[in-house]
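Omission of a single protein chain aside, the complex is shown with its protein chains in their original locations.
Each chain carries a letter (A and B) given by its place in the written order, and its residues are counted from 1.
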Amino acid sequence: MPLLDLANPSRFLSLVDRVLPWLVVATVAVFAIGLYQALLVAPDDYQQGATVKIMFIHVPNAWLAMFCWVVMSIAALGTLVWRHPLADVAAKAAAPLGAAFTFLCLLTGSLWGRPMWGAYWVWDGRLTSVLVLFIMYLAVLALWRTVEDPSRAARAAAILTLVGAINLPIIKFSVDWWATLHQPASVMRLGAPTIHSSILVPLLIMGLAFMLLFLTLHLAAMRNEILRRRVRTLRLMQAQAGA
Amino acid sequence: MHLGPYAGFIIAAYAVALAVVAGLIGWIIADHRAQMRTLHDLETRGISRRSSTREVA
Partner (left out) sequence: MSGLAALLERDIRLAVRLGGGAPMGVLFFLIVVTLVPFALGPDLALLRRIGPAILWLGALLASLLALDRLFAADHEDGSLDLILMSSVSLELAVATKALAHWITTGLPLVIAVPVLALFLGLEPWTMGAVALTLLVGTPALTFIGTVGAALAVTLRRGGLILAILVLPLTIPVLIFGVAAANSAAVGPVPFGAPFTILCGLTLISFVIGPFAAAAALRHGLE
């Protein structure tokens, strides 16, 4: 069974070594097409002008922000339910990536917002939900750092991730409700630009590019984590042998 | 490529994205090198895992 085969870290490592170069090529290629489409082909939005081009970075990162938590959640199940050895590694490797993409989503959202609403930050429903998601990523990262033993850390992080996965829709709902409760003086909406194919196609290509980027980075980070654990094991053996 | 009156924000957004992605790539590559170096280090000192065939010195 291929999944069980992958359970062997050494076999996983050799798989990554073989696949990674191709992934890098694919990522670069799709980014090249995507950036060309986004910057040179896509037309300006009739409302937002050229600033709609920021959306080609902002939206894919929003997708990745949520996708990474899904990846972490599946890994968390792997850790808690099936004890799959690579699940810990997958979860730990995904966390900083998720945090980085969420951060990028917030930052580009802020830069998009400044020309749109005149402020770098507004407490609107969607941005605020992403901010809370960012804080939760940081919390998971803090947990990984604080618990020393790797397998204990993995189980703690897994529990937090799953609790987060259940909570995030609830948080999203609450934040949206809160945002509508307090109608600000000027109604600020992250107006979705008129989506037609000339904007949708570059967006989807950039989305694919970022997804490939995540896949590449995730596998590379998992490889690093496996190597890091090997180092730890060897060091422990060294200490025990009194070398 | 006409970026309009808010060109600065558009450029800033793409630049920041590039910086963050470059940072992630750089971190992962540096981490990889550090781990490989440490593993090589430990191996030349004769410490190895059970599954490898070298004998512990």
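Heads up, the rule we're going with is that a residue touches a chain if its C-beta (ideal position, glycine included) is under 8 Å from a C-beta of that chain, and two chains touch if they have at least 3 such contacts.
Here the structure is a predicted model, which means the values were calculated and not measured.
J.: Out of all the chains shown, which come into contact with the hidden one?
T.: Across the whole assembly, the hidden chain touches A.
J.: Considering the complete complex, identify which of A:A7, A:L138, A:L168 or A:L215 is in touch with the unshown chain.
T.: Answering carefully, the residue with contact to the hidden chain is A:L138.
J.: Considering the complete complex, identify which of A:A29, A:A119 or A:L200 is in touch with the unshown chain.
T.: Answering carefully, the residue with contact to the hidden chain is A:A119.
J.: Could you list which residues of chain A touch the chain missing from the display?
T.: Within chain A, the residues touching the omitted chain are 110, 119-124, 128, 131-132, 135, 138-139, 142, 145-146, 175, 178-179, 181-182, 184-185.
Definition applied: only the chains that are shown with their structure count from here on.
J.: Using mean C-alpha positions as chain centres, tell me how far chain A is from chain B in Å, no decimals.
T.: Here chain A and chain B have centroids separated by 17 Å.
J.: Please give the residue numbers of chain A that touch chain B in the complex, ascending.
T.: 10, 39-40, 44, 49-51, 53-54, 57-58, 61, 96-97, 100, 103-104, 107-108, 111-112, 114-115, 213, 217, 220-221, 223-224, 227-228, 230-231, 233-235, 237-238, 241, 243
J.: Within their complex, state which residues of chain B touch chain A.
T.: 1-7, 9-10, 12-14, 16-17, 20-21, 23-25, 28, 31-32, 35-36, 38-39, 42, 45, 47-49, 51, 56
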